[in-house]
Every structure is written in C-alpha cells, then in structure tokens.
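Below is one structure, written out as structure tokens, with a few remarks after it.
Only a single protein chain was left out; the remaining protein chains are all shown in position.
The block that comes next holds subunit A.
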Amino acid sequence: MMLSRSRRAVAGGGLLLASLLGAAPGRAAEAGTLTIYNSQDEGPVEALAAAFEKKTGIKVAFRDNGAPALARQIVDEGDHTPADIFYAEYSTALVTLADKNLLAPLPGDVTAAIPAQFNGAKHDWVGVTARSFVLLFNRKLIAEDKLPASIMDLAKPEWAGKFAYNPRAAAFLEMVVAVEKQKGTEAAKAWLTGLKANGKAFPKNTAMVLAVDRGEVELAVNADNYWLAVAKERGADTLDARVHYIGNKDPGALLTVSGLAIPKFAPHRAEAERFAAYAVSEEGQKVLAEAAGDVPLRPGVVSPTALKPFASLDPSPVSAAEIGDAASALDLERAVGIN
C-alpha cells in the first residue's frame, strides 16, 4: 500500500516533468520572429517594437543586456548568431563589431535618413537617438552660474569631494576618449587622476541623480536622459537635482549615440532591414521620442521632453567614428587605477 503510493508519486513526478519540458520557455524559437539584442532602456525600444509589430505583423523578441556584453556575444556566436538587430546603447559596441566585419551593410535609404556624423563610416550601422552629457547639480547647494565651465575643471582641488561620476560606465569611456582627442592623452591621464582624487565613484547612473537630489554630492557627471527618467517618475518640480548643459564644444558636452545594426549572419535579414528603416522613419522616431529622454536623430523630429533644443547644444565635436571602440580609455582608466 505504502509502496504503491510512493510509486504513484514517482510516476506523477515523471508526468509533471514531461509536461514542464513540453512547456519549456523558448519563445524566440517561433519561426519568423525578429530577435533584437537590446542594450538600450527597455521602455522606448519596446514601444518602437510594439508599433512595428502592429504595422507589419512581424513579431519581435528581446534579449536585454549591456552593449559590450551583447557585442561580445555576437562575436562569440559568429555565424550561429540568432540576433537580427543589435540595438546598442553606445556606438562603441557597434564600432567594435564593424571593425571585426561582423555587420551587414544597411540599405542606403536607412543611413540617408540620419546625418552622416552619427552613422558608421562603412554604412553598416545607423544612429537612432542621442543623449548629451551634462552636469547635474543640486539647486539648494550650488547656483548654476557657479558651476565649472569645463569638465576639465573637476580635476582641480576646489571640487574635491563635491561631485559624483561613474568611471565604469561605457558612456563615460566615450567622454574619456573625447578628452583625449580634444586635450591630448597626457592631459586626459592627469584629468582622470584628478577625478579619482576628487570624485565619488558611483556604479549606477540613476543612483547619481538621486545622490545629487538629496544633496549627498553637489554635482554629478551624467547624461541628461537619467535625470529625465527620474523626473518622469517623481515629477520634475519635486527634484532639487537640476540639469546644466555645458556646451561650448567642451568634451563634457559630448553627445553619445545609440544606434542599431544588422549582424552579418542575422537569420532574418529582410525583416531586420524593415525594422531598421522603421526605427529611422519619421513615425518610428516619433514613437521613440515620446517614450524616451533620448533625442531622435532624424532631422525634423523634435523630442517633446528635450530641455534644450538639439541645435543649440553646442556639443563636443568628437564624433562616434572618432570615439571608435574606446579601448584606449579603458587602458587609461586601468593605468590610473579607477578600473
């Protein structure tokens, strides 16, 4: 009696296991689904994908991770890659793949929709949106006109202990390259050494917005979209953290570009090209602009959330192509000891 009950339990367990196996997760396996390797914030890209699905009937599946992790994954996967679109938060990831000849050329009308300085040199990736580096400041602790005029000033002793930065963010590495290009490698190294001595290293960009807001630091080196995201959740009026655009072609006014590419071995090239075209179309760019703090790059589409008109940002002249894969910045940071 006892034994037969246990046997039934064993059999029941087997059945359960079989049914679980049958229902094992694996959605991307559905035929015809477009797989997007996505490192951009989910909200805007999912809004874009939803609009694309509605318009074309093509289903979209996401794999989310950081841009370098996904890029390395595409390298490792080689011709087995399931990725149809690589949507990268940072251009450095796209350049890395372009340098390894792992991207397919994009149709001419896709790259033509976006100004050339935001695209890959070989027309194998296209910029979609951009963010601007800014100084966040706590309006109760410091007046906007007392802020440093250049990002270079933060290495000076008068700013010791007053600011936060995120040295191990991919975007920050891009800024390090901009400093290198505009001021030279030695100056960049001295600047990083100063930041290490003066600043508080934060591992998360959103955490820096909150740290400025509660006055833990007066300033933070951050991109504007993180402030916009917090403002959206909590209400801009309630925040003591404010945004200051440095402008003046300063390396601290760098624009970082998010873009997309089609991996060379993408299984659904035709559908991927339709998605790329949609992402840079007027309609797609409007969807992105509504959902994100990032600024659409297609001329004529205006972000409803932008704090300052795109044309008047006066950003750093260093382009995504010049920034490349930012490997030199990582070397510099390691030499200085912040990475």
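The rule is simple: a residue touches a chain if its C-beta (ideal position, glycine included) is under 8 Å from a C-beta of that chain, and two chains touch if they have at least 3 such contacts; residues count from 1.
Here is the rule we go by: contacts and distances are computed from a predicted model.
Peer 1: Which of the following names does UniProt give to the chain that is not shown: "Iron ABC transporter permease", "histidine kinase", "Anti-sigma factor NepR domain-containing protein" or "Cytochrome c oxidase subunit 2"?
Peer 2: Missing chain, UniProt protein name: "Iron ABC transporter permease".
Peer 1: Please pick, from A:130, A:177, A:229 or A:272, the residue that touches the omitted chain in the full complex.
Peer 2: Checking each option in A:130, A:177, A:229 or A:272, the one touching the absent chain turns out to be A:229.
Peer 1: In the whole complex, not just what's shown, which of A:55, A:140 or A:214 touches the removed chain?
Peer 2: Here the residue in touch with the unshown chain is A:214.
Peer 1: Mind listing the subunit A residues that contact the chain we can't see here?
Peer 2: That gives, for subunit A, the contact residues 2-3, 6-7, 9-10, 13, 16-17, 20-21, 23-29, 35, 42, 61-66, 68-69, 71-73, 76-78, 80, 82, 92-93, 96, 168-170, 173, 202-204, 206-207, 210-211, 214, 216, 229-230, 233, 325, 327, 330, 334, 337-339.
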